[in-house]
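Removed from the display is one protein chain of the complex; every other protein chain stays in position.
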Amino acid sequence: MENASTKFEIDKLNLFYGSFQALIDIDMTIYTNKITALIGPSGCGKSTFIRTLNRMNDLILGVKTTGLVKFDEMDIYAVDYDVINLRKKVGMVFQKPNPFPKTIFENIVYGPKVHGEKNRDKLQEIVEKTLKEVALWEEVKDRLHKPALGLSGGQQQRLCIARCLAVEPEVILMDEPTSALDPVATSKIESLLEELVEKYTIVIVTHNMQQAGRVSDYTSFFLSGKVLETDKTEIIFSNPTNKKTEEYITGRFG
Amino acid sequence: MKAYEKIVEKLIIVCAIISTISVVLITVFIFRSGLPILMNYGVIDFIFGTNWSPTNGNYGILPLIAGTLSVTLGALIIGVPMGIASAIILSEILPGKVARVFKSAIELLAGIPSVVYGFFGLIVLVPAIRTFILPIVQLVVPKATTTGFSIFAGAIILAIMILPTIVSISENSIKAVPREFREASLALGANKMETIVRVIIPAAKSGIIASIILGMGRAIGETMAVILITGNMPKIPGGPLDSVATLTGTIAMEMGYADATHQQALFAVGIILFMIIMLLNAIAQISAHGLRGNN
Partner (left out) sequence: MIKKIKQGAFYGSIGLLAFLVMISLLSIMGYILFNGVGHINLEFLTKEPRSMGREGGIFSVIIGTLILTLFSVLIATPIGVAAAIFFTEYSAGKKWVGPIRFFTEILAGIPSIIFGLFGFAFFVIFLGLGWSILSGGLTLAIMILPTLIRATEESLKTVPMSYREGSLSLGATKLQTITRVIIPSCLPGILTGIILGVGRAIGETAAVMLTAGSNLRMPTSLLDSTRTMSVHLYTLASEGISLEKTFATASLLIIIVLIINTAANAITSKYIIKS
């Protein structure tokens, strides 16, 4: 993991919901083609943080951010920064699978169509390619034009990942993507992550310590809106410098 | 792309404002058309004058106000108990499926055009009052007489017409009473009736009051049903079997043949009606907001 190039560079990031400060002086580096896990107890700010990376917090009224979030060397909170383009490059997978009430096919081509792709053959190609990438093709190829909401929870989540891949992002943000899934579906997604990281940079929020340990290269520990420690995952899990981190990882609170 | 979105967003805002513009335009045009005569004739004389005979230049609308109020009051006396009873039955007593059937029946009542109610009143109620009710009344008051076109006929039809308003709003506020209230009352050994009367109705009180006020607004504003059955006699009524003219009925009846000053007077009647309705709506909104504050 030597000399990995960086995708995100976060410097002194603060975020307020009205008068409540949810993130305090966050500094972090997110490396290209690595999996970075964000861990910490509920309400520690990790979900809020991941949503600053594609500016999804813009949707919430009264949110104010200060500090620097650089994506490919560009400050994404600069006034003239193109948010649409950012979200195209930084995809997101949510806690609960959220396919649109459309067919499987229409779900996947939604992104490309929104960005102007009209060619039917090309769209067909994208559907097949992305569904294969998330190992869903064999399961759904005969019912591409059936409602996506008819799939199981795990399949829906893989569909959402495929939908995200269809716009060819560079980064995939995952906000507890397996918390609503059963263990079998969870392990399918985890093994999927290992393949995806070859091509994409992944940031994943998780409640599940083992998951963080199993899949990630780097881990950040959040507590009360601050990042207490960031390091290579094996170091965080075997030899954390911060006492709180150790207590959390060994299950003494959280 | 950005510019296009901005334009569409502006258009959406314009659409949202159209309701407001409409209310403003309605107010402006009703007042513009009616205010001159109100000023010339004198507001007091207009509202408290007891003689409405536009052909002779007399524009006292007290008989019309009395007509509207008596029919409305009658409708409330008949309609409110029926409405509240239906709301209780719907939300507390009937099992889900039956309740749904009952509810869609009440929605159907709301969908029937008011002129159809008026026609039913004209063809069934008015003759029935003349032939069945009058003889009974005459047993007590031998001198009583009626054509059947009466406050009573109007009140019955309006009572049915305001039911959907009263039922749906009351039902919603009864349903909004927290389950814990019911459970607490039942756990203390109260039976279902006591729970309904002592706990649920008081807790839903402000919503029920709002429903009655809105129902009242509907009764006052209703035109086509009353026009066909109350007889349109602009006289201050002496009893429920008398004919009356209402504010709305008079406007609709006379607009077709009115000359310029008479038309202005009808617009002035519209102003009074408009203000009564606004006042009631404001009270209902305050009442409903009180409900939200309480829960």
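As written, the chains take the letters A and B, and residue 1 is the first residue of each chain.
Please note the rule applied: a contact is a pair of C-beta atoms (placed from the backbone, for glycine too) under 8 Å apart; a residue touches a chain by one contact, two chains touch by 3 or more.
The structure presented is a predicted model; accordingly, all values stated were derived computationally and were not measured.
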Chains still shown that are in contact with the chain withheld from the display: A, B
Candidates B:114, B:146, B:173 or B:230 - the one touching the absent chain: B:114
Where the missing chain touches chain A, by residue: 54, 56, 59, 61-62, 84-88, 91-92, 94, 96, 98-102, 110-111, 113-115, 160, 163-164, 167
Contacts of chain B with the absent chain, listed as residue ranges: 1, 5, 8-9, 11-13, 15-20, 22-26, 29-30, 32-33, 81-82, 85-86, 88-89, 93, 102, 104-109, 111-120, 122-124, 160, 163, 191, 193, 197, 214, 217-218, 220-224, 227-228, 248, 251-252, 255-256, 266-267, 270, 273-274, 277-278, 281, 285
